[in-house]
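Note that one protein chain of the assembly has been removed; the remaining protein chains are unaltered in position.
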Amino acid sequence: MKMLHTTTRAAAIALSACLLASAAAADGKLAIKAGRVLPGPGMPELEKATIVIENGRIAAIGKDVKVPWDAVVIDAPSLVAIPGYVEAHSARGMDRPNENLDVAPFLSVRDSIDPVGFYFEDSLRWGVTTINIQQGNNCVVAGQGVIVRPIGLTVDEMIVRTPSGVKLSASPKMGFSAATQAQALRRAFGDLRRALEQLVAEKKEGSDRARREALYQGRDLEGENAKGKAMEGAAWKVTGLELVPRGEIDEKLVPLLALVEGKLPAFFYCGRPMDVHTALDIAKENGFLAKTTLVIAPAAYKAAGAIAAAKVAVILDGAAVYVETDPLTGEEREVFVPGELKQAGVRFALASANPTTESLWFQAAQCVGRGMPRAEAVAAVTTIPAEILGLGKQLGTLEVGKFGTVVLCSGDPLSVTSWVERVVVEGRDVYDRSKDVRVKHLIGGQAPANTQAMGASLLGDPRKVVCCEGEDPEEHAKHEAEERAKKDKGEAEDDK
Amino acid sequence: MAAATLVAAGESKDQTSWTVSAERVYTATGKVIEEGRVTVEDGKIRSVSKGGGGDLTCHAITPGLIDLSVRIERDLSSIEQSREITPEKRVADALDWFDEAWKREARSGVTSVMINPLERQVVGGLSVVVKTAGESAQQRTVKADSALYGAIGSAPSQSNHAAFGRPDDFYSRRPTTRMGVEWEWRKAFFDAALAREDKNLAGPGTLELQKALAGDLPLCIQAWTTQDIRTAVFLKEELAREGLGKLRLVVDAAAEAWKEPELLVRSATAAILPPFSAIGRSGDGSFFALDTAKVLAERGVTIALSGHGARAASERLCYQPGHAMRGGLAFDAALAAVTINPARIAGIDKRVGSLEAGKDADLVLWSGPPFEATSAVIGVLVDGRLILDPRTQNK
Amino acid sequence: MLAIPSLVAFGIAALPSLVLGDEPAATPKDLFIRAEQLHVRPGRVLERGMLWVHEGQIVAVGTDLKLPKDALVIEGKVACAGFIDSWSAFALEPNAQFDDRAGPATRAVDAVDSYVDERHERALLAAGITAVRLQPTVGARAGGVGAVLRLHPTKSFAQTTVIADACSATAIGVSRGDGRSFDVFERVSAVDRVIGAIADGHAYLVEGNEYRHELAEWEKKIADKQKELDDGFKKAKKDREKAQTEAKDKGSEFKDKEYKEDKKPKAPRFDEEKEIYARIAAGELPLVVEVHRALEMRALLAGTARFDRLRLVLAGASEAAQCAELLVERRIPVIVWPVPMGVQRAREYRGASLALAAELDHAGVEVLLGSGAMDPLASRDLPLLGSLAVGHGLPRETALAALTTRPARVFDVADQLGTLELGRSADVLVLDGDPFAATTSIRYVLSAGELVVGEVKK
Partner (left out) sequence: MLSFLLAAAALAPANAPTAHGADTFTLKAAHLRLYGNKVVDGGVVKVEQGKVTYAGDAKGAGELGPDVIVHEGWASAGLVAARTWSGLGGEGLEPKRAFTAEARAADVVKLGHADFARARAEGITTMVVALSPANVASGITTVVKTDGATTLARDGHLQLGLSSQALRTNRFPTSYTAAIELIEAELAKPTGVWERVRGGKLPVYLDALSRDEIQRAVALASEHRLTGALLRAPLAGELAGDIKKAGLAVVVGPFGPGEEARVLASVAALGRERVPVAFGLESPASPEALLRVSAAMCMRAGLDPVQAWEGLTTTAAAVAGVGARVGKLAAGCDADIVLWNGDPLQLASKVEGVFIGGVQHESKGGAGHGGAH
């Protein structure tokens, strides 16, 4: 999905700053008085209820809750409060979503995140308050992802948890085929295993020899004590790994080892049904099936049976309605993918098809439109993704003890006419639509002060340079250049 | 829950008489009937009244949606590129009646579409309005030569270049700039005007241009950005000033119309809006504000929404009114913008565009409030034929 | 006429029931086949033969078997083993066909799409193809490890893989119509490349064996030493203390005596490609080489003569007739592709004759038939290509062998496929006439003892 970067970076920072002005008032107490509260999928809704947040967590919620005297109060009698949406997998928000190295689990996307990117702002605008950012799908074994909240000017401010897991793909990376992709995946784990075995062998041989030497020289043996630990829960074991102190294991191997040891979740991309089998086999062979979540393209729905049998959860990375062409007749048919997944008994979360109009709310709404019970549709964008990310106890619903992350909508959250008016993330009042410059721009086309008028600035072609009234052409040229640079980055996201 | 499959065979295929009832019937005549019913006889609407029951039921009924800017021509072989001005060429002659796109449109509630020539030409030729389903080409044609269609902007000059070396394609030709495109437009009309007196000046296409000048043939110009919309309107005003003619102007893909709505208002120009875009970025480098439809509607401009024949289900015409409403457009105006307005613009409102006795039985059946993301098109009738069967949906 | 209507259906959506193919009712434990002519194997035909299939296995063949009770009885004119396409791309992911990253260790099974349209698979079965040898990257330098799969409309290929590593394949100077052309030097070096790879594999094999041997020796030696050291420890300890005190007295500093032992032998570096070529050199895997010009064939044969366990198979082999006697002498089978379609611009096929199969057979070369792996659906028409080969002089019996027993033997699956002998899993065709007659239709097809084409009323 392309992203639009049209303001100058300076302006963008100013913009984000204004969004976060009130974020300073963190860790204090905050009370939200909402006209309606929809605490979570299937939970009874509350009329005129209050949510009290202390130290970032929900301290109380209900109709007659006492508001602490020192709490900041958001009085929103006309608004509807819902838990923030959870994006279980996204390759957006990075300067570049894909890495050229085929196997690079030692990388982390945190080094690639652009905190002032519009993606994060847009996410807030559409009620997405937690995002698991993973590398793009064009990889073999990709880097480790991070879970962020879309607020803050530095990556560290944003981070909820890192690493969130390793990204792998069973679909051919560019230039690969199904055969060579599977080969590359197996090679990665085979190399790991051989490396570990050799490490252990050398270690063992070393200590044996030392012992013999000591015997020969008549010295008493001072025993080796290894600080290492053996692999547990893996399909293949390297016996005696405990002999090797962790420090001595090549750090490039560590993430894959963690995967094999079941210590790190795996997000395995499958673009086609056949890829699902490759992914499941690799995960089984190497013992991390239990920690695996499949990120599937709509086309992969045909493998729903196999997915259900393997008892893994999936994240649907794409549109809910898939247009499929019959290979024999050329006729098209529309498949409602979440429906297929549900029917097969697969546990699934939905991901945004684009950062705005087809964000999580829209995906859920589509499901309702195609006859899925509302509770199930909403769960697929709140509780289930939260659970997939291991944040089920913190996120997904509005309950005492969970994160005080609340989205206030102008009406039914799944209605096209509703807008996100306020967002509170872990007790911090981080978004107010009435102060949002960019949303005014998107709706009314009012370009924010000291930024380039839209449209004209997007004409990549020098022939079509159009200056706005009173604009210094030199400035303009600078913007142009920046525009193109940013636009390209946007483009780069397409090949994820 | 799988698959919106079109009704392929079976008894209902040839049935053209139905009684359809719904909690709400939106007639697009300004009237909404609670607990209403539409009776269809031999492909025509017989009555629209209160009452339930019938063969098909659903939450809401609207008239079949009409899209005035759909591209179904397969490729460049649908336009004659040896000249940039080809007003006499009929897009109908290059149509692929077997294209899956027809069903795609029908499935999502679009029952009539205007097919326009590709924008690679300056003046591409004659558009045609057809139903998205039906037996033969003749039966499906609602209005032949429904408009003269062309483009202003970067498209007609795209990949053209000044002739150098041995020209081995048609792209070594004028125009190579917006200026060039505009010049071609004016030349075409002025020549056509002159040819009224001096028949020797007449050539292929002159007749069509003259019809457009006389206002007998709507002139539909694709113009995304505000400067292109200006050019289109100025062209109309100049021709009027010179006393050469009175164009019935329609601007297609008017993404930046929000910048200067006055242009359209003062020239009584109708606008076809392109699909709303996630982050404002729209075609030809334009920026498409979300409240464009609202602004134009409030200024009294006749607007029609379009899906531009999107392949992805979520980008089709049936979702565009929702986006427009999000931008502030009232429901009734949104409904009009995909039914009666386009019908009027294309001059087919006698047959389609609203639910009234005597009109074609083009109906859309909705699972919930129309245009909401939580609603789906679950049934479609075209000329009384059941194209999408609500009894098989959302099961 | 079952085969025909069901084939017709594929084009026409208006016949959904046929398009989907009627699911054969759950096949009973026992099937009993009666045929006027039962080809147990080419050359062994039973008049009024009978075949008893129990739980998918052939448990009895003869002329006077008694009908097991509540067995499903299938009758027809001719019965024979299901056809095997020796050279197919059916169900292979398209990218895999021309993937230049592929190497000897790339595996066909990884490129098999279990979700290939069921109607395509039924079309193959309806044409009598019950198994295929799949080989990715037909055109690239290395085809990797090929597999033999049984076809079954409802089972996934994972369930029907007969052998996952049936062979390894490579090609010499083959452009496959993709416009690549090779000058003579390139082609000669391609031959050297193949021979070199086999040699490396052989060396790798030897190296590995030597290492294991040396390691064993070393371990034994060390074990002895260990024992001797354990025994000598008390004394060594005394000696050391003595030496230490002496040193103190002398005022000179004490030094432990230096310990020596043989170094542990180093394991050869793991190499996935050499692993494969080692198996090839050891004769575990046949090596299929697509090569067309007599010049390269001779060079290849000459260069590989010294690998006595190597199992070479030629494919394509347009000019093989010119070195037939060599092929006979080396007992090298040849997979012939009767109609090189879609490659009209590929130079290597110039001079490919439709009579090639017949000529080679006449000269005594073991001929197999394959559909060329250019088009995934070509396998469907392999029987027609068989007829065509017959029409150009190949004896019927040989043609039948080329589609059944021979591929089964060459790819090491003879114990399961290729004949109607005891113990084989039942892949059986029941036809209403000569298998090579265009007018013959296939009435019933059994895949692993399951009725997958045709219906029998009890």
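Order of writing sets the chain letters: A, B and C. Residues in each chain are counted from 1.
Just so we're on the same page, a residue touches a chain if its C-beta (ideal position, glycine included) is under 8 Å from a C-beta of that chain, and two chains touch if they have at least 3 such contacts.
Remember, it's a predicted structure, so these values are computed and weren't measured experimentally.
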item	value
Contact list for the unshown chain, restricted to visible chains	A, B, C
Candidates C:L354, C:A414 or C:V456 - the one touching the absent chain	C:L354
Sole contact to the chain not displayed, among C:A96, C:A123, C:L229 or C:L403	C:A123
Given B:S21, B:T39, B:T57 or B:S78, the one touching the chain that is not displayed	B:S78
Given C:P286, C:G372, C:P407 or C:G449, the one touching the chain that is not displayed	C:G372
Contacts of subunit C with the absent chain, listed as residue ranges	3-5, 7-12, 119, 123, 127, 318, 339-342, 344, 347, 349-354, 371-372, 374-382, 384-385, 387-388, 390-393, 396, 434, 436-439
Residues in subunit A touching the chain absent from view	328-329
Absent-chain interface as seen on subunit B, which is shown	74-82, 89-90, 93-99, 168-171
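Here is the rule we go by: only the chains that are shown with their structure count from here on.
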item	value
Distance between chain centroids, defined by C-alpha means - subunit A, subunit B (Å)	39
Whole-Å separation of chain centres (CA-atom averages), subunit B against subunit C	58
Multi-partner residues of subunit B (at least 2 other chains)	none
Per-residue overlap in subunit A, given as positions that touch at least 2 other chains	331
Residue numbers on subunit B that touch subunit A, as the complex places them	1-5, 100, 103-104, 107, 154, 177-178, 225-227, 256, 258-259, 276-281, 285-287, 289-291, 311-314, 322-323, 325-328, 367-368, 371-376, 393-395
Of all residues in subunit A, those that touch subunit C in their complex	172, 175-183, 187, 190, 194, 205, 209, 212-213, 215-219, 272-274, 277-278, 302-303, 326-329, 331
Contact footprint of subunit B on subunit A as seen in their complex	1-4, 118, 122, 319-321, 323, 325, 330-336, 339-340, 342-343, 353-358, 361-362, 365-366, 368-372, 414-417, 419, 441-445, 454-456, 458-461, 463-464, 466
